[in-house]
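The complex appears here without one of its protein chains, the remainder shown in place.
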Amino acid sequence: MSPATQTHHDTAEPAPRPLLQVEHIRKRFGAVQALQDVSLEVYPGEVVALVGDNGAGKSTTIKMISGVETPDEGRILVEGREVHLTSPAVAEQLGIQTVYQDLALCDNLDIVSNLFLGRELHRTLIPGVIKSIRKAEMEERAIPILKELGINLPPLSTQVASLSGGQRQTVAVARAVLWGSKLVLLDEPTAALGVTQTKAVLDLILRLAEKGVGVLVISHNMSDVFQVADRIVVLRLGKTVANLTAKETRLDEVVAAITGSAEEVLTGK
Amino acid sequence: MSPATQTHHDTAEPAPRPLLQVEHIRKRFGAVQALQDVSLEVYPGEVVALVGDNGAGKSTTIKMISGVETPDEGRILVEGREVHLTSPAVAEQLGIQTVYQDLALCDNLDIVSNLFLGRELHRTLIPGVIKSIRKAEMEERAIPILKELGINLPPLSTQVASLSGGQRQTVAVARAVLWGSKLVLLDEPTAALGVTQTKAVLDLILRLAEKGVGVLVISHNMSDVFQVADRIVVLRLGKTVANLTAKETRLDEVVAAITGSAEEVLTGK
Amino acid sequence: MSMQLREGKQQQQGGLAGVWRDRIAAGELGLLPVMLALVVIWIIFQSVNSHFLSGRNMSNLILQIAEIGMLGIGETFILLLGEIDLSIAAVSGVAAAVLVLMSGAHVNPWLCILAAVVVGAVIGVFQGFWVTIIGVPAFIVTLAGSLGYQGILLAFLGNTGTVPIFNQTLLNIAASYVPGWLGWALVVVAVAGYAAGLIGIQQGRRKRNLSAMSARSMTWRLVLLGVVSVVVVGALNSYRGVPVAGLILLVFVVLFAYITQATVFGRHIYAVGGNKEAARRAGINIRSIRVIVFTLSGVMGAIGGIIGASRLGSASPASGGGDLLLDSIAAAVIGGTSLFGGRGSVWNALAGALVIGSVENGMDLLSAPSSTKYIVEGGILLIAVTIDTMTRNRRKVVGR
Amino acid sequence: MSMQLREGKQQQQGGLAGVWRDRIAAGELGLLPVMLALVVIWIIFQSVNSHFLSGRNMSNLILQIAEIGMLGIGETFILLLGEIDLSIAAVSGVAAAVLVLMSGAHVNPWLCILAAVVVGAVIGVFQGFWVTIIGVPAFIVTLAGSLGYQGILLAFLGNTGTVPIFNQTLLNIAASYVPGWLGWALVVVAVAGYAAGLIGIQQGRRKRNLSAMSARSMTWRLVLLGVVSVVVVGALNSYRGVPVAGLILLVFVVLFAYITQATVFGRHIYAVGGNKEAARRAGINIRSIRVIVFTLSGVMGAIGGIIGASRLGSASPASGGGDLLLDSIAAAVIGGTSLFGGRGSVWNALAGALVIGSVENGMDLLSAPSSTKYIVEGGILLIAVTIDTMTRNRRKVVGR
Partner (left out) sequence: GSSGGGNGTSNGSGGSGSKGGKMIALLLPDTTSSARYETQDKPDFEKEVKALDPSITVDYENAQGSDSTQQQQAEAAITNGAQVLVIDPVDSQSAATIVNEANQAGVKVISYDRMIENAKVDYYVSFDNEEVGKLQGEYIAQHTPKGGTVVMIDGAQTDNNALQFAQGAHAVLDPLFKSGQLRKGYESYTPNWDPSNGQREMEAALTKLNNKVNAVLAANDGLAGAVIQALAAQGLAGKVPVTGQDATDAGLHDIMQGTQSMTVYKAVPKEAKLAAELAVDIVDNKPIPSSLVNTKVNNGAEDVPAALLQPVVVTKQNIQSTVIKDGFTTMQKIEHPSS
């Protein structure tokens, strides 16, 4: 029923297996039906943009895939196998890394600790009991990645509580880039970024895709979307209403799908 | 030394008194000199955009004007008189309203309560002691304002903790619009907003200015900036490095000032 | 585009059942889980000892929780702010000492009460000042305070030991009962008042085209209130009537519930507890809010102390000691008030005090050995709050 | 464009004085303010009673704080998580009871110790499970637990009353001293070990081109450690040497300071305490972290109980009662550990225990009347933390 299969992978060459398949998920919070029927796919090396109006359910969708919330109905498949993402740890182990819209950093820890949180470089002193942190190595590894994102940062031992909005966002993005091995989910990763930093992040997204990583990115900025996305999935009121190949779509079509002013046109397409 | 006087008010007609003057403020946080030398002015009915790279000190500047932080050095004048903004309450009383980058909402309260926080409509039962809240009136007044911002919202009695990013931002903007009588400070007010909602907020900014309110808006989105701003103030590494009239400036000039790649050109201008 | 305030539509959609389903899903159950736990506790005790639900024992229970209830209210205010008050029990002891000493010097009993309350208020102001202006954590200020007030209490009573109250007015606070007919009249007033308020508010909302409670829902609430109050007053009248101290507690609960839920000051308490910085940025004078709340806590401590002294007929160097402090904090927390601020209500404190009081009262009726009592009390407490936690399980996901 | 990691540059700019100025401005003073308060307290007591700083009294002081110190460490772990443990004192009582009863049955002393620790651990696991998996607030679980364990203690000792320890090994825990020469040897080892560690780390950082501590700064730290430990050991050796129980406490502090500051597990505790949801989203198993921390707290409670029993030479139904609970929480909080999670250190607990212990010890030396004792204790506590708060005043703006 949805045009989900109509992607640019649907060509003559043997279609690779999708990295991620989200099938008809639904989610209700108390009186609010946040997701009614959401389906989407991400192939390896593909950049998919998830767009939609405020409150359309984009962040909720991402939280389902990253294991922060669990769907009421519907299935999620990773590399063809159904998975039960009961916690973010499960998603991480599957190689899924996420930048959340609210950034989710530990304010009381410093920049380096946040970058490596849950994945600290360590030396095992007593197996299974004491793992000593390799602080200097962590700092050493952090520097080039942050540099790549082109941002002014205070000393790396600064608590993230005192960072500026863009600096915080950069830390969160760097974290996902450092660890995302298969699928990277980015919820408005450039919302707080300056011109140069935005460009750096978009470049990074493209480079990740080149390496074969699947990228699902949420953005309200259509020019960013068209710069990086292979495919554009549109959510409206908790439903996927369009699944478009970026190259074959015009901006106004996407906007129309978002606002719902031309639903018929698109689904008829 | 700074080109701060070079505004479009610098014409033949008698210059109105600036609403806000920020003069050479400095601020240090521990080892970080966040602001080195910031000066700017906002006239009644004028929209001033404050732009700069991430970490340039934009939010810190706004916090000085809204009374959240106090400068180490320098002066702030409102309507020509030096003011000591020792707390946000002081700024509010001067008619200054602010949308903060981190939104600063009370997650445990509902939408209406957040909109009216600190300014609840009430009926005085015992003078100075018991003021009973007029809940229904507050709700009634909130509806049209939220409608104007064109956003989907769950029931108004929903805790803001469960709102989407854009919904939260809308609540914060609506709050400032409701109460800002003289000067409205907006720190990236459209960062989380969709296309339609962004347009609604930009329209609102223009309407505020028409009413004679001064608006100081921070944004990384240059097209937004050029749509609404009369003047553009550029910060770099905690210093005001340019003060440009929007109509007479090209995009690349602003970007150059932000990144510092053409400092000489601009100051020489 | 279209702004869809989904409210009206959604609430009608599911009808009453739908509303309840949504509420349960969202964990918005208010007092229900605690009340459920309380009913379970009562059924268990009644089945083991048939005196438990007798009018006489209910009357005792109410008097037994009067002091904890008062302290629990004060502590609730503090917890709503995200602070803690470890001195409230010690304050009650000092207030009790002031009361009995002044009364012993034949001061007019009302003056004695006033003096005790003023002492509580002064202590509260002092603590509020130290927490707010100097910025020392409330935990430390009130812990240090608690030590200090214990010292003061000893300085007052250390050499005389226990001082009895002879004044009948003071003794009557905890020893008199409302006559039967007046009890019934109060039921009528309460139900009628609630009905009037409810209908007034909902009509106002309808007039403004806002979502309003359905007539059925309103009827249900009124019937519930009516049935509960008839049963309680009936039971109490079968003994000596409604205890005045219990009525005072109820008045305080209603009054403060109103203040927290429906006044500007109350709203600001929640705001400060939810996000201090956001409240400050909204221009709220968070300092004065905090000083006032600490003062209120001191006053409630003093009022609790007065009721406690009246009930015990005396004050001693041990007044305000023992488990009183932890019991009062627990009363607030059991009811569902968060230790992290911004969530809870004064009604919770009453419910929590009832849980604690019922457990202690029930165990006393069974006259079990001390070791068993402790273990069972701990167990019931744990189970009661576990029921509460499980029924509002989804809350965790939504909140914090 | 250019990423400017301002670190290196800035730190060299101001030199040592500049670093200190920045630190004071940022409120990053660590233990200094508490230590300052402690020194003030010591000077005051010494000037009132010349025995206060005698080697003998210092030795007593160390033994007196050993139990509170152990409990304070356990509580610090819990507070770092943003939870609270109200049962730690009761656990120490139960562990003490297990110890004396088994020892009375002539069980090998090491087995007795092991059994007591295991009991603490089991209790900790149980509580951690209930808090984490069922989701009942720690305040309630540990309060209920505390009641339950008091009951168990009574069941154990209610019929016998005080049970003395006869086993010399157990008594020796709190009654033996390190010989003088060994004390000095320990100073050498400590300073040398610290020097080696410091130099190793800083060289590693230099090699990697990261900002590193200046040689001058390192020398200062070493000299400070050297002087303090020489003075302390010298004083203690003038009496009987370093008390073994004090040494055990110190070893625990150093060990746990290492664990919290330098291991993955420790980092995760801070993360969970700072932002539970962020930690969860980072893939940290917050459940196991919490269960482990509660277990640790139970174990520390038990160890404290063992030391307490050894010192008293017995256990009784009163073990773990009195002010022990509030004192242990206060030890952690006075040192600067936040009740809201994510901020603090194990060293704080030691400093806090020293403050509390010094005040109590000093007041005992003065043999003031109880009322004075309470008032002065409260006053000193308040002033000590006020000093701490004021010196790190700017912290408030930066944090939370």
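Letters A, B, C and D name the chains as they come in the text, with residue numbers starting at 1 for each one.
One rule holds for everything that comes next: a residue touches a chain if its C-beta (ideal position, glycine included) is under 8 Å from a C-beta of that chain, and two chains touch if they have at least 3 such contacts.
Everything quoted here is computed from the prediction, not taken from an experiment.
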item	value
Option from D:Leu101, D:Leu143 or D:Ala271 whose C-beta touches the chain left out	D:Leu101
Omitted-chain contact residue, chosen from C:Val48, C:Leu114, C:Val223 or C:Met390	C:Val48
Sole contact to the chain not displayed, among D:Ser54, D:Ser238 or D:Gln261	D:Ser54
Missing-partner contacts on chain C, residue numbers	48-51, 54, 56-57, 60, 64, 67, 154, 158, 161-164, 308, 311-318, 321-324, 360-361, 364-370, 372
Touch residues of chain D, complete complex, unshown partner	49, 51, 54, 56-57, 60, 64, 67, 100-101, 103-105, 154, 157-164, 175, 308, 311-314, 316-318, 321-324, 360-361, 364-365, 367, 369-371
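Definition applied: only the chains that are shown with their structure count from here on.
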item	value
Chain of greatest Cα-centre distance to chain A	C
Separation of chain A from chain D, taking each centre as the mean of its C-alpha atoms, in whole Å	43
Chain centre separation (chain A, chain B; CA means) in Å	30
Centroid spacing, where centroids are CA-atom means, of chain B and chain D in whole angstrom	47
Residues within chain B bordering two or more other chains	29-32, 151-155, 162, 196, 259
Residue numbers of chain C (touch at least two other chains)	1, 6, 10-11, 277, 398
Of all residues in chain D, those that touch chain C in their complex	84, 86, 130, 134-137, 139-141, 143-155, 158, 276-277, 326, 329-330, 333-334, 338-340, 369-379, 381-382, 385-386, 389-390, 393, 396, 400
Chain B partner contacts - residues on chain C that touch it in the complex	1-7, 10-11, 201, 204-205, 208-211, 259, 262-265, 267-268, 270-271, 273-275, 277-285, 342-343, 398-399
Contact set on chain B toward chain C in their complex	66, 68, 87-89, 91-93, 98, 100, 104-109, 113, 117-120, 122, 130-133, 135-137, 139-140, 143, 146-147, 149-157, 159, 161-162, 196
